[in-house]
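The structure under discussion appears below in the form of structure tokens.
This view holds just a subset of the chains, kept in their places.
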Amino acid sequence: MSNTIGNKFKITLFGESHSDSIGAVIEGIPAGIVIDFNKTKFEMDRRRPGKSDISTSRNEIDDVKILSGYFNDKTTGSPISITIKNENMKSKDYSKLIQNMRPSHADYPAKIKFNGYNDYRGGGAFSGRLTAPIVFAGAIAKQILKKKNIFIGSHISSIKNIKDDNFNELEIKTELLEKLRKEKIPTINNEIAIKMENEILEYKKNGDSVGGIVEATIINLPIGLGEPIFDSFESKLAHMLFSIPGLKGVEFGKGFEVSQMIGSDANDEYYYDEFKNIKTYSNNNGGILGGLTTSMPVIFKVAFKPTPSISIKQRTINLETEENVELKIKGRHDPCIVPRALVVVEAVAAIVTLDFLLESGIYYG
Amino acid sequence: MSNTIGNKFKITLFGESHSDSIGAVIEGIPAGIVIDFNKTKFEMDRRRPGKSDISTSRNEIDDVKILSGYFNDKTTGSPISITIKNENMKSKDYSKLIQNMRPSHADYPAKIKFNGYNDYRGGGAFSGRLTAPIVFAGAIAKQILKKKNIFIGSHISSIKNIKDDNFNELEIKTELLEKLRKEKIPTINNEIAIKMENEILEYKKNGDSVGGIVEATIINLPIGLGEPIFDSFESKLAHMLFSIPGLKGVEFGKGFEVSQMIGSDANDEYYYDEFKNIKTYSNNNGGILGGLTTSMPVIFKVAFKPTPSISIKQRTINLETEENVELKIKGRHDPCIVPRALVVVEAVAAIVTLDFLLESGIYYG
Amino acid sequence: MSNTIGNKFKITLFGESHSDSIGAVIEGIPAGIVIDFNKTKFEMDRRRPGKSDISTSRNEIDDVKILSGYFNDKTTGSPISITIKNENMKSKDYSKLIQNMRPSHADYPAKIKFNGYNDYRGGGAFSGRLTAPIVFAGAIAKQILKKKNIFIGSHISSIKNIKDDNFNELEIKTELLEKLRKEKIPTINNEIAIKMENEILEYKKNGDSVGGIVEATIINLPIGLGEPIFDSFESKLAHMLFSIPGLKGVEFGKGFEVSQMIGSDANDEYYYDEFKNIKTYSNNNGGILGGLTTSMPVIFKVAFKPTPSISIKQRTINLETEENVELKIKGRHDPCIVPRALVVVEAVAAIVTLDFLLESGIYYG
């Protein structure tokens, strides 16, 4: 296991779905920062399950307890460490799963890797629950980035085949990002949200699940963030994004689509605008060239698979009896993880961006 | 800049397109390994430009000089360090580019990041030329992996809109991978290769360029490679892949497509075959669950943008005069980078896989 | 701040002397290990203050709470995370210290580094209290090392000018290490312990403090642990040792004394004993050559300064008034930190050794 990430802004996660607690040690926050805990709670609530009929009915409170690093209402420069109690767990739900491997979950390779000693309950260390402290760390990062006028936001680009509009690649307003942040199903085109919700509920009815795509953006970045060759902006962001459970693809700018273009169309040509600001006529590269930010909006998309926990009968194996069996997963599960995972995507973007900013020395400037 | 990557199998790259040499320090190769230098040369030649009319006419010899770490025809356990002389450079070609920023190249953000001191000739440290030592390190990694029966291969999945067949997700034969390795335009469906070549030549005629997609695979992996939460197999592989110039998207298994599926279709159900081997009916997850390898073929796709260097007139800025200008890039450039980049993709896959293997302790077993 | 250390066996510390809790995230413990919590408690008690009149009268309970990574009485392979509640704190004792810098404490440079926002109470993040979770992690490491027959032990080599005998450099019995572990003032020569205790009490009477030296050993190590050039066995061990508060010197084998010798005396000559075991006639190098373990006992000494907290009047500065002032530190302090610090030295040795062992792949063999 490797539970630590980041260079200057460093996160160490711990915990399993059904252990006493989960939590994080968050290193590298500059001293003297006032944290707005209403905002961290707001972000935690966005990710929290049990809020509506499109997410799991598990009701996790996600009360974050600060153990250190905060004194006289300011950060001390020493790590902020947090715990979140695991409550409302139904460990018995998982007792039958010990030997019956849930398809498309980590159960089988994890059992082999850890010689059967891993905590299998609720997915153990592989549970999406571990993303809660990521969201908390991301909420702090967002507040620090905001002091530098950097904003992060996202919307659901698609649920199954239902597509929302794309971000305007040339200019994204903070107002739009603020609006999206408050929505249950954040979309640029509001009518699409209703269609998406209905689609999710439709498949939920059958005990099935659906996947989708999140489009996210980081705006007002300084030029030159990124540490190529090997720590390009894309590399470090993709690295952490691919630790979000269920995420199977990452593309920047036009991504896979740009592979079907020709150079004369794909290239983002430069011009000086009337105020002598440097701009590009297009942003097919998603605000990143040579692994460095260009000051255009960083835009990326990530693909989530349908939640693997479905209540429809599935074929699988029983490792004890070594027989083919059928499995019907009970418990309370998200029919679609995308509306909650989107909050994690934003948190990851905030964490990685702050890490680059602190590394660059610009933050201190 | 961050020029080092890897934990146990660690690569440190150095050099710029027009510096005296480029090279790498390759740490972590176990002692006592015999390197087949015909095979490393074979891989270097696959990536080398100037071989055919679909790649740049620059003729780089890419003679690799071993400086250390090899004694009595075996590795010593100390780093293998290599240099590759930069020759056949036409530095004058780039003299006009100092102030005229080439669209979709790293020129502009690099100039800002390094206060104008970066070596701009030939893309400097951002040049695709830096992938040559990656290919060499990858060729060594492939040889070591082969001792554990692990094979890596790839084909061109698409050039612009022309698509090849996909790998069989359930079983990929080493014979196929061996065959692909020898082809100029490696495709599963041979007729497609001809169409792709014609498409590239068609756009080359106009001084334009095209993009494409590479599909790659790693077969016969042990179960459980990967170090989640933050060093999942996908995370580390995507991290290094995104340091390949021009790469804009990475997806594992069905990737973005799986986001349009429903859980009951997307899940990879398990079964025991007649020999009590554990298999899945599908491989939508591309051989990775919870960030761990499952022993099914690891399959991933990466998207490359069209080469940004085109000889068609483009709009850009002159940073000295602060005026909008027109730019026509001369020099010798690849009309399509995909056939050469594919070799780098394989090398990266080999390097990351070997690093995981050495980390796991399995290699020593 | 940098609160994470280790490659495979990795410790992330958090907390401040007067924050809610302190604790650690301990990564890299193999799955399936049964932890003997009597033994971890035994080690915690050895370090715990308030046991006797030669240590501070602060009574810290040091109850360790396990939050994750332990399931069905075995490690899961996921990090063990722990918290220790901060209790019996007298924060008021420190209120006057905000502006009056305690001599030879971290107060002054810490205040400058963190712009005055650091938690100054009880030394904050620089408190010796942070060594409690190190001792816990070390106690786990010791148990795992014992399975490989590796033992760690130490004694007080000197308190002020009172010197104990040295370890036998050629052979150290586990029985001796077991005996030392149980002593309040661990010495090879028992009469020395009494003299040392009297010396400490003598200076305590005056509100003064004394320093001393710890000699430690690691026995039965395999040959070749260490990763030179830069991660020599000495390098990594010294690195972590120098994070113990009050530690000002580290030497291996004869250390500073060997610098006064001549080569023909200093060299450790080899011989085969009657059973064809390879041995040396001396062990001036302390079991390490070229940064690699030789299988002879690793022996090292570390020097601790006298506790800087004394109740004798001292001259210092007041940063607010910018005046020279006098300071008399109240509160409960150790007249000599050595008997407690010795436990931390052993823990650090265990942690670093296990990290090397896991890295070497030998553990898995």
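A, B and C are the chain letters, set down in written order, and residue numbers restart from 1 in every chain.
Note that a contact is a pair of C-beta atoms (placed from the backbone, for glycine too) under 8 Å apart; a residue touches a chain by one contact, two chains touch by 3 or more.
Please read these numbers as outputs of a predicted model, since none were measured by experiment.
Sequence-identical chains make up the whole complex; the displayed set comprises 3, and the total in this structure is 4 copies.
The definition used in the following text is that only the chains that are shown with their structure count from here on.
A rotation of 180 degrees, rounded to a multiple of 5, brings the CA atoms of subunit A into register with those of subunit B.
A straight line joining the Cα centres of subunit A and subunit C is 40 Å long.
Mean C-alpha positions place subunit A and subunit B at a centre distance of 26 Å. Separating the CA-averaged centres of subunit B and subunit C is a span of 46 Å. Residues 1-5, 13, 101, 103-106, 108-110, 112-113, 123, 125-126, 130, 158, 160-161, 203, 208-213, 223-224, 226-232, 234-236, 238-243, 245, 247-256, 258-264, 266-272, 276, 278, 280-281, 284-286, 289-294, 301, 303-310, 312, 314-317, 322-324 of subunit B touch subunit A in their complex.
For subunit A in complex with subunit C, the residues that touch the partner chain are 1-4, 10, 12, 14-16, 19-23, 25, 27-28, 31-32, 65-72, 74-79, 81, 83, 113-119, 121, 124-125.
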